[in-house]
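The complex is shown incomplete by one protein chain, all other protein chains being positioned as in the whole.
Order of writing sets the labels: A, B and C. Residues in every chain begin at 1.
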Amino acid sequence: MEVRILGINGSPRNYGNSYKLLSVALKAAEKEGAKTELVNLYDYKINPCVGCLSDDLVKCKYPCIIEDEMKILYEKVLRSDGLIISSPVYWFGVSGHLKNFIDRLTVFENMIYVEGRCWVEGKVVGLIAVGADSGQVQLISNLMATFNSMGMVIPPWALAYATTSGDVLEIKDAVLDAANVGRSVAVMTKMLKRGNIAWYDPNLLDNMRDKLEQVKKEVWENKRERVKTSPLR
Amino acid sequence: MEVRILGINGSPRNYGNSYKLLSVALKAAEKEGAKTELVNLYDYKINPCVGCLSDDLVKCKYPCIIEDEMKILYEKVLRSDGLIISSPVYWFGVSGHLKNFIDRLTVFENMIYVEGRCWVEGKVVGLIAVGADSGQVQLISNLMATFNSMGMVIPPWALAYATTSGDVLEIKDAVLDAANVGRSVAVMTKMLKRGNIAWYDPNLLDNMRDKLEQVKKEVWENKRERVKTSPLR
Amino acid sequence: MEVRILGINGSPRNYGNSYKLLSVALKAAEKEGAKTELVNLYDYKINPCVGCLSDDLVKCKYPCIIEDEMKILYEKVLRSDGLIISSPVYWFGVSGHLKNFIDRLTVFENMIYVEGRCWVEGKVVGLIAVGADSGQVQLISNLMATFNSMGMVIPPWALAYATTSGDVLEIKDAVLDAANVGRSVAVMTKMLKRGNIAWYDPNLLDNMRDKLEQVKKEVWENKRERVKTSPLR
Partner (left out) sequence: MEVRILGINGSPRNYGNSYKLLSVALKAAEKEGAKTELVNLYDYKINPCVGCLSDDLVKCKYPCIIEDEMKILYEKVLRSDGLIISSPVYWFGVSGHLKNFIDRLTVFENMIYVEGRCWVEGKVVGLIAVGADSGQVQLISNLMATFNSMGMVIPPWALAYATTSGDVLEIKDAVLDAANVGRSVAVMTKMLKRGNIAWYDPNLLDNMRDKLEQVKKEVWENKRERVKTSPLR
């Protein structure tokens, strides 16, 4: 079964450390049989999100009302089964340009309110960050929560990073980690594509009514017993 | 195939909001056939990690040199296929007690340096946070990066949270999200147990030498072409 | 002594919650005698930072090589003694447009490498965030580290936030906190303007040589005594 992995380079450079580790990750994904594509985000004009959903929740939906080159990227994201995002660290976070890209992905996530299903649910994501200063994992942490809130899977060892202003390809651990990001994303993508699972069940509580009553009863009893189970022991 | 999911309640209360959403998640996991157990962390005496690896990397290994009730929890974690961690928000992060638990898990992760394999790799993790103030996703972001750095999988929709000082069971969205955390962790756990995959390959670069050369060459060419592909377009 | 406080609205709306709390903060600052100005960031075209310093550290300096409306904002920032930044929460962080603004401020900070002094050192900053979901303090935490790394002061109670999709002016605590942000920024700004202090001393270590030797000696002795002061007590 063919899987497609899209690499997003959030750096203005197509010869810098973010690009390098992303390339390594994609090569490792190819070794696992994935079809890959690398996109340099700075080659595209991406306008900032204007937060339509602040005025009306269901106004934010695909296609986005903003007409720009994000249209090309939207299609690339939809067609991919996995994403690997690589970013330089700009003030302990992603570059504003990459943030605009991520903000604009809200149209896919928000389809859950428009038609009950998030359009990027079940895609697999891997994350890479390089900077001369601190902030690598701060950036990655933020993206993990973001993409998981869009229903994406974060497979084991899905992060690679380095603290350097030199050539990151000289740092063997970072290169190995990046390769493993690519491998892990590819392996998980293949596994999930076989499964074809709907991950979020909006009606899950419907036949859990007695279970919920049980939780309430337990909580009530625990509270009554609180003297014995006092946190101060 | 039987899967076991361990719920960790990081709150001093076994009748509070962290406990409630965790219970809901575990009930949903049971519906998927998982065997579950809920542990109230404050029932256990857990001493702070003393960071042995600062003195000598391989000194930090299982079993931990600190003799306390963490020993019981170490065994519960090892026996489980999935974890769901639920925490109150204390100053935009987990409680110090839960942080001590997490710090002490380093003995499992560090086995990668001692014997080439992290002992909790491939386990599945879900995360829940409740607080009256802000910080829910800040807490969850941090734990995602932490547990993924230990090789754990974060399945789709693996986070649930609420901002409330009232009864969280009254907030339907939070309860539904918590149930979906339990379901998603259970579904992923079952899928992975069938696969039995080794996720991190420490020798992955060995037969990638020509691929790495290719990356270096591409980078070199991109750099030469930089005038044409200048970031300032 | 006159002080100037610049309010930056990072939201595309000039009638939304970020705008409202920012206006309240500026009114409170005016009560303290400050001259204020509110800028709606989405009224300005701001291109993404291209990270010149990645190629050569001293290439990043004021004026920025990118020619756009940021030029107007650079001047407004330079002329102000205090800043109050207000942002909607987009994926647990600032909007991409606001991030571009912040990334572009690097030209001021980087003057420390170009001429030994950061151009925004000693300015006072206050922070406001509003969102329907989580992430308010995650956003604020990130900006605190960012602006403090540029040498700015964060006065007491310099943060205000709310979790709401309704009218934030109905949430009295948030309005009071926002007013106190404005007051605190103004009070601190006035105090510092009287002081006229150079905060970072690049030559501070020059006459601390014996002090540093003392630290090394203490560390050595502590390490020798480690058996007695073992962390495991």
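Basically, a residue touches a chain if its C-beta (ideal position, glycine included) is under 8 Å from a C-beta of that chain, and two chains touch if they have at least 3 such contacts.
Everything quoted here is computed from the prediction, not taken from an experiment.
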Touching the absent chain when the full complex is considered, from B:Arg13, B:Lys27, B:Lys61 or B:Arg183: B:Arg13
Hidden partner chain, touching residue among B:Val94, B:Met111, B:Leu159 or B:Val215: B:Val94
Residues of chain C (touch criterion as defined above) contacting the omitted chain: 12-15, 19-20, 23-24, 27-28, 30-31, 40, 42-43, 121-122, 137, 140-142, 144-145, 148-149, 151-159, 169, 172, 175-176, 179-180, 183-184, 187-188, 191-192, 195, 197, 199-202, 204-205, 208, 211-212, 214-216, 218-220, 222-223, 226, 229, 231, 233
Missing-partner contacts on chain B, residue numbers: 11-13, 16, 42, 46, 48-51, 54-55, 88, 90-103, 106, 138, 142, 145-146, 149, 165
Touching residues (missing chain, whole complex) on chain A: 50-51, 65-66, 92, 133-138, 141, 161, 163, 231-232
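By definition in this document, only the chains that are shown with their structure count from here on.
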Chain contact graph, described as a line, ring, star, complete graph or other shape: complete
Farthest chain relative to chain C (centres taken as mean CA coordinates): B
Copies chain A and chain B touch via same or different residues, half shared test: same
Averaged-CA centre spacing for the pair chain C and chain A, given as whole angstrom: 28
Centroid distance [mean C-alpha coordinates] between chain B and chain A, Å: 16
Per-residue multi-chain contacts in chain C, two or more chains: 50-51, 92, 138
